[in-house]
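Here the complex is missing a single protein chain, while all its other protein chains stay put.
This part shows chain A:
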Amino acid sequence: MSELVIQNVWKEYGDQIVLENVSLTVASRAFVALVGPSGCGKSTFLRMLLGQEKPTRGTILIDGQPMPTEPGPDRGIVFQRYSVFPHLTVLGNVLLGKEFSKSRHKAKLFGAARRNAVEEARDLITEVGLSGTEQKYPVQLSGGMQQRLALAQALIMKPKVLLLDEPFGALDPGIRAEIHTLMKRLWHETQMTIVMVTHDMREAFTLASRIVAFERRRDRPEEKQRYGATITNDIAIWPPRQAGVPSIFSPDRDGPVAFLGHRRDDLALSGESSEAH
């Protein structure tokens, strides 16, 4: 269970009010898309859920407990860029979370512990469609593959909440569609609550179970400083999407997605990628 309760949250930077009076309850295993114009505080809101920033006023509860004031393993994150570590291979990137949690001082695993962790990491790498690239470095992967890697890396911690900050914004439309399929499958198969910031309305309505729109109610230049953005629309997708439950209305639209065959962003069957250079 991983319910998020946001109560009367304000965020101010000095005199500038960014968010005002935001209240939102995110049910466990929901998939919430945060949309809104640029600069309306969506990403600030996500950073507060992450623990990177503190609300100026108001409280954020996760499972009834106050949100820790720094990022932790219960909340995973995928950014648009810089989410993976350039100095580690694909396998190393996915292993890192395991190594942090199992080895306090060396942060590195050896012997049987490492073999177990590698096995788990390989399963996840296969799960996101990156098998065969274990020994490659992130720069050798395409943008879509790097985001798949970032997902695998976050998933190995089994976070309660997965936060996505415009994760697919920089990808080509074709590759984006493929990674959406993956994203849907992961949401159905895992126990995570997902909160995603996106610019792309289509993406929001394709993936989410609920769309939350942020907007400034007063946006005249002289008002900009003193009035922040707040939630102006809160739309539940109808017919409802539920994690792990195929939709009875249009199973084609939702439902755990079946593998649709070989796609552009997947590896070639020979194990060689046509994307990597």
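Throughout what follows, a residue touches a chain if its C-beta (ideal position, glycine included) is under 8 Å from a C-beta of that chain, and two chains touch if they have at least 3 such contacts; residues count from 1.
Methods note: contacts and distances are computed from a predicted model.
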- Matching the hidden chain's UniProt record against "Catalase-related peroxidase", "NitT/TauT family transport system permease protein", "MoxR-like ATPase" or "Protein-methionine-sulfoxide reductase catalytic subunit MsrP" returns "NitT/TauT family transport system permease protein"
- Task: Sort through A:T133, A:Q153, A:T193 or A:T230 and give me the one touching the missing partner chain.
- Result: A:Q153
- Task: Consider the whole complex, including the chain that is not shown, and state which of A:S23, A:S101, A:T126 or A:Q225 touches that chain.
- Result: A:S101
- Omitted-chain contact residue, chosen from A:S28, A:T56, A:Q140 or A:Q242: A:Q140
- Can you list, in ascending order, the chain A residues touching the missing chain? 50, 52, 70-73, 75-77, 79, 81-88, 96-97, 99-101, 104-108, 137, 139-140, 150, 153-154, 157, 159
